[in-house]
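Other chains of the complex are left out, but the ones given are in their true place.
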Amino acid sequence: KERIKASPLARRLADEYGLDLSKIEGTGPGGRIVKEDIENAYQQKKTVTPQKAE
Amino acid sequence: MKQTDLVVIGGGPAGYAAAIRARQKGINTLLIESRDIGGTCLNRGCIPTKALFRSQEIFHLSERAAEFGVQLKVDGVDWTRVVARKNKVVKQLTGGVRFLLKKAGVEVIDGIGSFLDKQTIEVIGKEKKKETIQAKHILIATGSKSAHLPVPGVDLDGVIDSDEVLDLPSIPEKLVVIGGGYIGMEMACILNTFGTQVEVIEMLPNILPIADSEVVKLLVEILEKKGMKIHTNAKVVGISKDKKLQVSYEQNSETKVAEGDYVLIATGRVPMTDRLYPEKAGIKMDQKAITTDLQMKTSVPSIFAAGDVNGKYLLAHVAFKEAEVAINSIMGKEATMNYRVIPNCIFCSPEISSVGLTEDEAIASGFDVKVGKFPFRAVGKALIEGETEGFTKIIADQKTGEILGAHIIGPHASDLIGELTLAMALESTPEEIAHTIHPHPTLTETVMEAADSVFGSSLHLF
């Protein structure tokens, strides 16, 4: 399995927000997932999730 | 008329770095410098001040040598030699930069560069020799100059700026420093160690307004113990001369006087755009500064500006990176200047360094702030060095664990900030720093222990 490159902060935030790192595209140096990527993914998730609610 | 790919105006850190980087990428480059290659930094800034600082450090250590079992008699400071060594270091480094430019194949022209239009620069060299150059791209890197202090008496003999203080004929008995920014404080510290009675007059409530207030508090304590007088909330109203120079300042609605053989005006620097005529190219400016975006582009797409002249951060290492970003932008590569993680060092004794936000700034920005702090006196290597004053402080966001800023006052602070700067750049959290093995016995242990104390507890202090 390919190792995911993510900053420590990004990992921690992904954990907190319940995001799957393997589904996030990194925009940091060398494709590293950085805080901004997680924040963006979280905003997206927040706007998508309510529609899934029963 | 000469034609080239890139003209760089100014040969300081921004200018020479840009020219070398451009040549590394194969761009034909021409550099115009009106004074000395190396700019403020190498000739009148970073380098000469730190060379004086080093002599001060050696002097200070000599005076303490007995403590370490070394027997010697200090006869004093040979100021002429201190200045000569400083000049030697400057010469060696400017020679080095000239060599690098040559090796890189940068054509250097002596003279003042001015815009004629968006693509054309006129150079007025020695004996008024004129030359016009047309370039696809132009990089403005004309730096900055000392700010003028608008009070009566600044033209008196002995009222000097940061250029002149570097070549004083002897160590003054008394010096008044107007302005407690890093430039003023560094010279104040150096001369104070060499025996000068120094008074600093600062208009704001604190010296070093960019530094963390805890760091400033400790520094002021230490300097006052060493005999320096620091007046804050003090506004200079005029300078006059009797036998010595008299600086009148107002503090708490009282008028007071500080006396010196010299008065150093260190009230900041302003972008240097005299004789450049950027308006002829239609470049947008903010007062004296050239406005740039994060690609270092000015309002004119083919013209860029890097370094002090854009008025953002007046630091040589920022100039280096801006130059690199500018050249990448010119090459059409994606390049963005990131101002989030900028380290800062102040060479006083003890040294000070920082990166990111101060605690006050972090709180003011609305973060739920968690601070970790570790004193040098609790680290073996600091005790060994005989330098136990100071601490390392890390400011983190309680919510995310993000490191918001770090501040060091103490031995080798300028080395130690490297790790914390990288930590911020890589979005590390204090835990990773604490979990990383740091060599024993070294000063890096303060970084580890401070990190450990943010969310956990440090080993050697609790």
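General observations
For clarity, chains are labelled A and B in written order, and residue numbers in each chain start from 1.
Following the convention adopted for this analysis, contacts are C-beta pairs under 8 Å (C-beta built on N, C-alpha and C of every residue); 3 or more make two chains touch, one makes a residue touch a chain.
Note that the coordinates shown come from a computational prediction; the quantities given were computed from them, not determined experimentally.
What you see is one copy per chain type; the file as a whole holds them as A x1, B x2.
Going forward, only the chains that are shown with their structure count from here on.
With centres defined as mean CA coordinates, chain B is found 38 Å away from chain A. Interface residues of chain B, counted against chain A in their complex, comprise 400-402, 426-429, 431-432.
Contact residues on chain A toward chain B in their complex (touch as defined above): 7-10, 12-13, 16, 34-35.
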